[in-house]
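Missing here is one protein chain; the remaining ones are kept as they sit in the complex.
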């Protein structure tokens, strides 16, 4: 069980050993984050439910790679902006728990404004 | 220091309490991951370097929220696909260390194919 | 029937009257193009086939708006880069006709590398 903090340090050290911080303004990191998320989605492009399930198995290694890239840029951006990502996620879940209370949201895909 | 495993359990529990797993096929989760990454980038849309730096401060709360959403969908997808995200990130860093050895890549923004 | 050329002139005139060319480097235009494409997709987020069909009707006006934004940035970028978009589209269709000959590709969603 690796802490998010530890993973963040690993990623930042990888970057700093290569002196890449100079290229990593938040806008460019956000562009790369988006493009990596696109590579995840591309694996499911044009696929119906059966094709998605098949790709999830057959391309599990590629999906792991692309999700690792997404996590990598998420950690870098949080680090560079001084954001505590664990705290941000916990806060987000608390906020969403208010927007989507279990008794109203259970089994519904409606947006909170329509519950 | 929260482990990635713990964060993943928090996110999955939030979803399962609401019985939302039925909507979460990997393709739809990938779409949402991409759209949340877009919301991160939108904060820097049209901004030059000075504007980016200013937005990084002035909208730190929004950025924390959007990065939390990105992390949330990353954790859900990894969980649903049976991917160990810590291991995937460590493997990716090892792979990238071979593609971008420190002595060649230091201070360069070139792609590994051009080093 | 409006020519693509005429539409392009309309969009460029709109921009130049506002002296916005100074903000329109191709990278920022590409970011906006991507974010507008995201707004199209967002209309179908989490929806299954029935929900997609329903949204296609119920939100036709929003879809028209978002597709117009996508076209707008596509025309601006092509104009700024000196690209003849009609010719590019015709060339692309010829190229794809070779990759996907009718007799092989008919009724198949396979990538050309797998035909």
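In order of appearance the chains are A, B and C, and numbering begins at 1 in each one.
As a convention for this text, a residue touches a chain if its C-beta (ideal position, glycine included) is under 8 Å from a C-beta of that chain, and two chains touch if they have at least 3 such contacts.
Just so it is clear, the structure is predicted and the values come from calculations on it, not from any experiment.
Checked against the hidden chain, the listed residues A:5, A:28 or A:80 yield one contact partner: A:28.
In the full complex, chain C touches the hidden chain at residues 1-7, 10-11, 14, 17-20, 22-23, 25-27, 30-31, 33-34, 37-38, 40-41, 43-44, 47, 49, 52, 56, 60, 63-65, 67-72, 74, 77-78, 81-86, 88-93, 95-97, 100, 102, 105-107, 109.
Panel shows chain B; residues 31, 34, 46, 109 of it touch the chain omitted from the view.
In the full complex, the hidden chain is touched by chain A at residues 23, 28, 31-32, 34-35, 38, 41-42, 45-46.
Heads up, the rule we're going with is that only the chains that are shown with their structure count from here on.
Fitting chain A to chain B on C-alpha positions gives a rotation angle of 180 degrees, to the nearest 5.
Note on chain placement: the centre of chain B and the centre of chain C lie 27 Å apart, centres being C-alpha means. Chain A and chain B have CA centres that are 3 Å apart. Multi-chain contact residues, meaning those touching two or more other chains, occur in chain B at positions 23, 31, 34, 38, 41.
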